[in-house]
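Removed: one protein chain of the complex. Kept in place: all other protein chains.
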Amino acid sequence: MPIQYYFEIIGTVVFAISGALAAGEKSGQDWFGVTFVGFITAIGGGSLRDMLLGSYPLVWINDVNFIYAIILGVVLMRLFYASLQRYRRTLSLFDTMGIALFTILGTEKALEFGVHPVVAAIMGMFSAVMGGVIRDTLTNSTPVIFRKEIYATACLAGAILFLILNYFDVHRTFNFLISGGLIITIRILAVYNRWSIPKFK
Amino acid sequence: MPIQYYFEIIGTVVFAISGALAAGEKSGQDWFGVTFVGFITAIGGGSLRDMLLGSYPLVWINDVNFIYAIILGVVLMRLFYASLQRYRRTLSLFDTMGIALFTILGTEKALEFGVHPVVAAIMGMFSAVMGGVIRDTLTNSTPVIFRKEIYATACLAGAILFLILNYFDVHRTFNFLISGGLIITIRILAVYNRWSIPKFK
Partner (left out) sequence: MPIQYYFEIIGTVVFAISGALAAGEKSGQDWFGVTFVGFITAIGGGSLRDMLLGSYPLVWINDVNFIYAIILGVVLMRLFYASLQRYRRTLSLFDTMGIALFTILGTEKALEFGVHPVVAAIMGMFSAVMGGVIRDTLTNSTPVIFRKEIYATACLAGAILFLILNYFDVHRTFNFLISGGLIITIRILAVYNRWSIPKFK
């Protein structure tokens, strides 16, 4: 199993935690609802990317470990619920690692499909953020990409850096670290300094 | 034509009735909106399942009878609108039969695709409930799966029973009746006794 596989599994656990926590904080949610939202958050972005690319079979449909990873994420979330709520910044860091990982993996996968780099960057960003967008739509919240701090734009920046370094044949592991690191850095700086994209008007 | 085909058509009519009725009760809906919502409710879950599985062509795109079944459902709903509103429990029974039917048919279809039984159960549940979820998202209601009584969980239970009996080579028709019957029984008991899944917190 390549290292990338374990990254995908870890990203899935992290996203399931983040989705289940978002649902769990809504009053009146039952265990099924919390698990369902964790599930959608974890597999939504990657599934949409693969359905747009026509890349079948979808990863989680072909490998039940992704389902187990989601269930693990929901259980972990319940066990550490109090701590997770207290250390919201930590959780936000989990989500940040998740979007960094999924952006780069998604961009690379799209590129392997032979699409134009501009489209690959969009696919990478979609992989990272669309699970959260579906989660927010289902729970009637404002989609995460429309909220204040820089979010999807950080993913786009990381995807573009990955594509540039890839073009210059930078070693893959190195590229993963630098491009993913850029996303994480931008997100952390954006949250601490309240950076945001210029308002439209 | 196998008996399963007629079941699918009946399930489509029933779901179109249930979707059109939900839309028709919102004030100000016109005939197009009511028909559109009936359509989405009827084909949404199965279409999502098939797009996730990569099972092309989609059933209703390849067979116009499903469109006619939906139009029939909307017309029936209008003709019996007063009665349907009076006997809400009857309609709920229609919806219950629809989800029982679609869960088992969807689980079996996913299994034939060679997916892991856990994934097949999820696909069966998706077939049954995701049309309603899309309907509720479009009409700005709380998605049916997040509401009080046991709903999607009943589908999961029926799907799991179907998979177990299927594993032990129980005869298909017999399995359909028992597993579908379990879903209907759980739903009826849940509605009458206000059973619900434990709250998350």
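When the chains are written out, they are named A and B in that same order, and each has its own residue count from 1.
Throughout what follows, contacts are C-beta pairs under 8 Å (C-beta built on N, C-alpha and C of every residue); 3 or more make two chains touch, one makes a residue touch a chain.
All values derive from a computational prediction rather than experimental measurement.
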Touching the absent chain when the full complex is considered, from A:V74, A:I122, A:L161 or A:I183: A:I122
Contacts of chain B with the absent chain, listed as residue ranges: 23-24, 28-34, 36, 47, 51, 54, 56-58, 60-62, 64, 67, 78, 81, 137-140
Contacts of chain A with the absent chain, listed as residue ranges: 51-54, 115-116, 118-119, 122, 133, 137, 140, 142-143, 145-146, 152-153, 196-201
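One rule holds in what follows: only the chains that are shown with their structure count from here on.
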Intercentroid distance (Cα basis), chain B paired with chain A, Å: 30
